[in-house]
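Notes to accompany the following structure.
Shown here: the complex without one of its protein chains, the others still in place.
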Amino acid sequence: MHSRNVMPEQALETQLLELNIGPQHPSTHGVFRMEVVLDGENVVKLKPVMGYLHRNHEQLAEDMTYIGSMPFTDRLDYFCAMTNNLAYAIAVEKLVGLDVPERAQYIRVIMSELTRLVNHTAVTGFLLNDLGAFFTPTLYAFREREKILDLFEAASGSRMMCNYMRFGGVREDLPDGFLEGACEVVDYYPKFLDEFEKLLTENEILRARTQRVGILPKELAVSASVTGPMLRASGVNYDIRKVDRYSIYDRFDFKIPLGSIGDVYDRYYVRILEMRESVKILDKVLRDIPSGEYLSPRGKAISKAPRTFKPPKGEAYGRIESPKGELGFYLVSDGSVNPYRYHVRPPSFINLTILEDMCLGHKVADAVIILGSVDIVMGEVDR
Amino acid sequence: MAIDEGLKHELRRQGIVVMKLEELYNWGRRSSIWPMQFGLACCAIEMIATACARYDIARFGAELFRASPRQADLMIVAGTVTKKMAPQVVRLYNQMAEPKYVVAMGACAISGGPFNRGYNVLKGIDRYIPVDVHVPGCPPTPQALLDGLMKLQEKIDTQHLADVEWYSRAAPREYPVPRFGPRGLEPQYNPHVWQPPEPTGIYLSSKPKEQKRTPTAATT
Partner (left out) sequence: MNDLLRPDATQQALQQRVPGLTLTIEGDALIIPADRLLEVGRFLKESEPYRLDYLSNLCAVDFVVEGAHLETVYHLYSMEKKHGPVVLKVRVPRDNPHQPSVVSVWRGAEYQEREAYDLYGIIYDGHPDLRRILMWDGFDGHPMRKDYVQEDQDALEERHA
């Protein structure tokens, strides 16, 4: 006997779910923990917890000579060792007033832009890992990255932790064959980017999942001290290479790609366009590099005898446009051989300020890709 | 009972394989070590590079990095273990199912590395959990990590079914998880796993080194 036993409509009683994502999680880009409160799958509250990789870099620097901290700056943003070194070298050069010879400036620009390529391909690969295209784009990205790491190994002796910049120049001159190798990589790069883009930029799954997700409005981005591709994806035209014109960037003609909405798709696409601009800069630098000194005489003296380098009492704040944002070093010198205060202004740490604001209202799967698009590296967040 | 090698070879040509159960067991385990996705710091990037196309850890059967510790055989501790992270590392190790192995990759996991003097850095993960292979380097190149993996495979080959620890009753099932104290972790190390080394006489004085951070009067 069938009775049409229809239950009256009752609202389901639900509770908010407190979930801990990390610190060991495939998608947290390192040891990063997010405490999320979920209503079903929608994020109601999100609090980041960091400090799992706090390695006391600033405290160690106070016990070492200035040049002794250079290898430790490699390990801050471990993808981009060269730009970390450069930021520290620029800060010390500002503190003391050191000049850098022409050839060294060109070499520095080559290394910075190659680092930008390495970083942006790797982060695009990781963003797509988070989206679920597990590892295939990463394999393509790392294939190109390996070619550039070979160049780094030839120049500095190490694939990742290069320790290549010195105060007043670079540690040693480029080896024979470096420029030809770099030209090969840079000539092939636009074709690689075309292949990458053909698979990704018009991909409907990528578009459906990343457009209109994690929108960051302009005013909030500026107020929250966001810098780097994340800021430019929200439409703010601020690139320290153009604003401060440090090193010799004023000699190159490159555009600053800007996004319009500030969602995850814009951040991904701004990085692809920035890679194309970096290729343009590299084309010109590799052609125009002059011969000359790779390290100024005063710089050579500092490298040979680190304990004689005692900057005068004072302070300096040196900043560069690293691939992740504004990387700055604040140094206070008391006239002795160790810095009195050594502070790193990390872009990833400060870009995380508005993570919660971007994730509210989205699903927890979107929170994961929003984190991926912020592009954090825990070595920098926690120092 | 030793089997004549010539006989083994002859049988193999007929399609009959003769081996000890333990060899088969070890061959299966050493050819399919599944690591856990557990990168802490810079060494994790070299671990990812090892898994990518150029250095290809898949040749060793280890391309399947499992996210969950329950499904993993190997924990590659890649990167600095800080005191804030150490309890989590020990908890994850406890959650892995036997047989499990630990590779300490990089100078930081072995002994604290360049960050040794910090207030938040644990001087080596072997203070709390047993480590099978130490791979030195900062970071170790992918070739070095693969060499460490091969050493681990050799270690697995020498393990005998009769006396492996995970089948014995006396083996520790859970390693105690350290707690956060006001100045560091409590306890500072697990005495069953690690003991401070005997004095070598290299240090000239037997007193602990003075702390360097006492304020000095002169700053000019």
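Just so it is clear, A and B label the chains in written order, and each chain counts residues from 1 on its own.
We take it that a contact is a pair of C-beta atoms (placed from the backbone, for glycine too) under 8 Å apart; a residue touches a chain by one contact, two chains touch by 3 or more.
Fair warning: this is a prediction, and the values are worked out from it, not measured in the lab.
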Q) Which chains here touch the chain that is missing from view? A) A, B
Q: Write down which of A:Val43, A:Ala182, A:Ile320 or A:Ile354 is the residue touching the left-out chain.
A: A:Ile354
Q.
Looking at the full complex, which residue from B:Thr80, B:Asn120 or B:Asn190 touches the chain that isn't shown here?
A. B:Asn120
Q. Among the options A:Ala154, A:Val222 or A:Ile248, which residue touches the chain absent from this view?
A. A:Val222
Q) Taking the entire complex into account, which one of A:Asp130, A:Asp266, A:Glu326 or A:Asp366 touches the absent chain? A) A:Glu326
Q.
Considering the whole complex, not just the chains shown, which residues of chain A touch the missing one?
A. 50-51, 54, 56, 58-59, 220, 222-226, 236, 238, 243, 314-315, 317, 319, 326, 328, 330, 332, 340-341, 343, 345, 349-350, 352-354, 382
Q) Which chain B residues touch the hidden chain? A) 84, 119-120, 123, 180-184, 188-189, 195-200, 203, 206-209, 211, 213-217, 219
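Rule of thumb we're sticking to: only the chains that are shown with their structure count from here on.
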Q: Would you kindly tell me how far, in whole Å, the mean C-alpha position of chain B lies from that of chain A?
A: 30
Q: Write out the stretch or stretches of chain B touching chain A in their complex.
A: 37-42, 44-46, 48-49, 52-54, 67, 79-80, 82, 84-85, 88, 92, 114-115, 117-121, 138-139, 141, 212, 219-220
**Q.** Partner chain B, residues of chain A touching it in the complex
**A.** 23-26, 30-31, 51-57, 59-60, 63, 71-72, 75, 78-79, 138-139, 142-143, 145-146, 159-161, 313, 334-336, 340, 378-379
